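Dropping a structure here in C-alpha cells format, bear with me for questions.
For this view, one protein chain was removed and the others were kept in their places.
Up next is chain A:
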Amino acid sequence: MKCLLIASESAEVLFYWTDPEFEQNIQEQYGASQEEGEKPPAFEDCINTLFAPIIISCSTMVDRLGDGYTSFSTENNHSYVLHQFEECLYIAVNGDGEEGEEDLRRKIYVMKKMIEVLFGVVTLSSPLLRKELRPQDTEQRTRLWKHLQSLLETYSRLKEQDQSFLVEAVERLIHPTLCEQCIEFLERSLVQQINSSVERAGEEVLHAFILVHTKLLAFYSSRNASTLTSSDLLALIIMVQNMYPSNIDLEDCAPEDVENTSAPDIFYTPEPSPTNRDSGTDGDSVSSGRYEESRPEEGSHGGRGTPIFQFVDPDIQMAEDSLQTLECPPHDPSTPSRVFLEVMLKEGCYPMMPHSMYCLPLWPGITLVLLTKIPKSNLAMSIYVFLEAFAKLEKRLSEGLEGSAARGQTSIQDLRNKLDKFIRAVGTVDIQTSALQSVWTEFKSRAFIRGGHGFNRGLVPWCRGMKTQLCGVYRQCFMAENGVGGGGPQRLSPSLQDRALIMVQEKLIDWKDFLLVKSRRNITMVSYLEEFPGLIHFIYIDRTAGQMIAPSLNITDRATSELGKGPLAHFIKGKIWGLVNTSRLYLQKGYSTVTLRDGDYFFCYFLWFENETGYKLEVKELPILPDDSAPIGMLAMDYYRKLLRYYSKNHQGEVVKCYELLTVHLGVIPVEYILQHCSQLARKLWEPSRIPLL
C-alpha cells in the first residue's frame, strides 16, 4: 500500500507512482461507486479525483492560514506525508507499515532530487516543470512516468537492501592496491586517451568511475573538474542501477529476479534506433515560445520533444506489452543520459549544470561510468547567473525594497549589458531567442524608464517572465537537443566508447570474478569477532567524504550470511535499519550520542568532529530541527554539508571532518566493554576511510 503523487496547485496530477496493492485499493473504492457495466475510468483519473480534495484543502490552508499540512496518520497506521516545493505538492502514502513518516519524507525529497538531476534548471520554473513532467502527448507521458516510477522503485529497493543507501554514503570496495591501480589506469590511459581523441565531439571527460553493483571500485576526476558531490554521486548510482539492475545475490535470486538480472542483455541486442520518431525533424524548431502562455499559436508545439530519456527500464519494457507497441526504441547504449550536477568553481557554486553520463557495462554487475562536460555548458552558467540575478531582484521588489533594488543600479546596468550580449551571442548558435528577446525588451522598457524609477512592484511579474524565458532557453540548449534527429545527438562517438569499454575490460578481466564476490563480501564481520567479542554489526561513516564502511549484510534465503540465515538474520537487519532511523531522529533534535538497550541488543550511535590530523574537536550544540525538516542524509538534501558548514564557523581555516559510528552488540556484554569496543573501532576504522577518492 504505497503511493507517491506530485500534483500542481490546481490538483492536476503531474506524476504518480503506486504499488499494486494501492492501485487495487483505489480501483476497488472506485469500482464501488461505479455503475454496472460502465467502463472503469483511467487509473490516473481515479487517483486524481480521490486526492483532489486533499490537494485543494492544502492550498486553501496555505492561502488563508499561512500554514500547510505536513502529515496525516490514521488509526490503522496509514501515513500520509505532504510537502510543497514551489508550486508542486508531493504526497507520499504508506498503508502497510513498512515506511514511517520519515521514510516517506525522504522518498519525497529523493524524488525531487531525481527530478532535478533529470531536468536541471528547468525545475526552477514551475510552469515549465509542469509541462515537462506532464507532456501532453500520452505516449510520451507514459514513457516519462514509467521511467520516473522505475527510478523510484530502484531507489526504494536500494534503500531496503543496501547499507550505503540506508545511511546515504558511498561504499568503496576495500582493496587498496587494486583501487589505486584502477585510479591510475583511469587517469593515465582512459581519460587521457578519450580527451585527446578527435571523436569526442567536443566533450571532455571530467569524472570516470567504476561501480561493482553499488560499490565504488575507483573514482577519478580530471584536474580541472570540480568535486562531484556525494548527493550527485548517489543519485547517479541510482540511475546506473536503474539501467543495469543488479541483485545482490545473482545466484540466489528468486525466479522473477532471474529475469531481472538477465534483462541487461537486451541492451546488447543490436537494435539501432533509426528514426527517433518521437522527435522527428522538428526538434530544432521546438521553440521557446511554447512556454509563453500569451502565444497560443506557438503553444501548439507543446507536448513534443522531450525524449531525454533514451534508456527505459527494460523490465518495464518487457512487462508492459502495451508500451511495446508504442514507438519506444530500445535503449541505445551509446547514447548518453543528460544529467544535471552541481559544479563548484572558484567563481561560485552552480547547481544543476548539464553533463552527459555514459554508462558502459563491462560485465553484468560491473559498470564504467563517464561524466563529460558538454559543449556550450558555459551557456548554462551564464543562464544560471541571470536567473539568480532576476530571482534576487524579484525578491527585493516584492519585499518592497525598491530603494535597494535601485541602489543596485550599477549591477543592474551590468546585468543589462551582459544579457544584451548574451542574447546576441545565443542567437547565433541556432537557438530560438525571439520570446526571450521580446520579454527582455518589454522588461527594459518598463524598468529603465525615467532613470530607474521603473523598479517597483509592478516589475515582479516581468522578473518571473524573464526567469521562465531563461529556463526555456536553457531547456532548448540542454534538453531538447538530445532527442533532435537532425544533426544526431551530441555524444562521444560510439567507436570511442567501444574502445574505452574494451580497454577497461582488458584491464579488469582477471579481477572480474573477484570483484563480483568482493562486492558481496566487502569486509566481513568474522575478521572483527576476535577483537570485538559480542559485536554483531557496525557502520562507520565519514560524512566529510560521504563514504561508509560496514560488514556485508547479505540476506538471502539460500546463502548463509554473516548473520546466519533465516528469521534471525532478518530480525537483526530490521534492527539495524531501525537503529539508523532512530539515530536520525535524535540527531534531528540535537543529540549526537545515543545508546539504547533494546531487547537482547545494545545499540550505540556517535557523531563527532575531527580536524584533518585526527584531533578530536569539542562537541558543539547542534541545531534542533522541526519534525518536518528535510530528511537527515546526503542524497536529497545534504544535512551533513550544512552541519559541517555550521560547525566550521568556529574553526576557520581548519579542515573539519565529521564521523559517525553505529554499533550493535549483544545485550549481555557489559556496557564498559561495549564502549571500549566503540572507541577502538573508531580508531581502527579511521585509517581505511582515508583512501582518497581521487
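The rule is simple: contacts are C-beta pairs under 8 Å (C-beta built on N, C-alpha and C of every residue); 3 or more make two chains touch, one makes a residue touch a chain; residues count from 1.
Convention: contacts and distances are computed from a predicted model.
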Item to complete: Could you tell me which of "T-complex protein 1 subunit beta", "UBC core domain-containing protein", "CCZ1/INTU/HSP4 first Longin domain-containing protein" or "Ribosome biogenesis protein WDR12" is the UniProt name of the chain missing from the displayed complex?
Response: "CCZ1/INTU/HSP4 first Longin domain-containing protein"
Fill in: Per the touch definition above, residue among A:P567, A:G599 or A:G653 touching the missing chain
A:G599
Worksheet, complete the sentence: Contact with the hidden chain, among A:P20, A:P567 or A:P626, goes to A:P626
Item to complete: With the full complex in mind, choose from A:L152, A:V191, A:L508 or A:L607 the residue touching the hidden chain.
Response: A:L607
Response to the item:
Across the whole complex, the chain not displayed is touched by chain A residues 29, 50-51, 53-54, 57-58, 60-61, 64-65, 67-76, 78, 80, 93, 95, 582, 585-586, 589-599, 604, 606-609, 616-622, 626-628, 659, 661, 671-672, 675-676, 678-679, 681-682
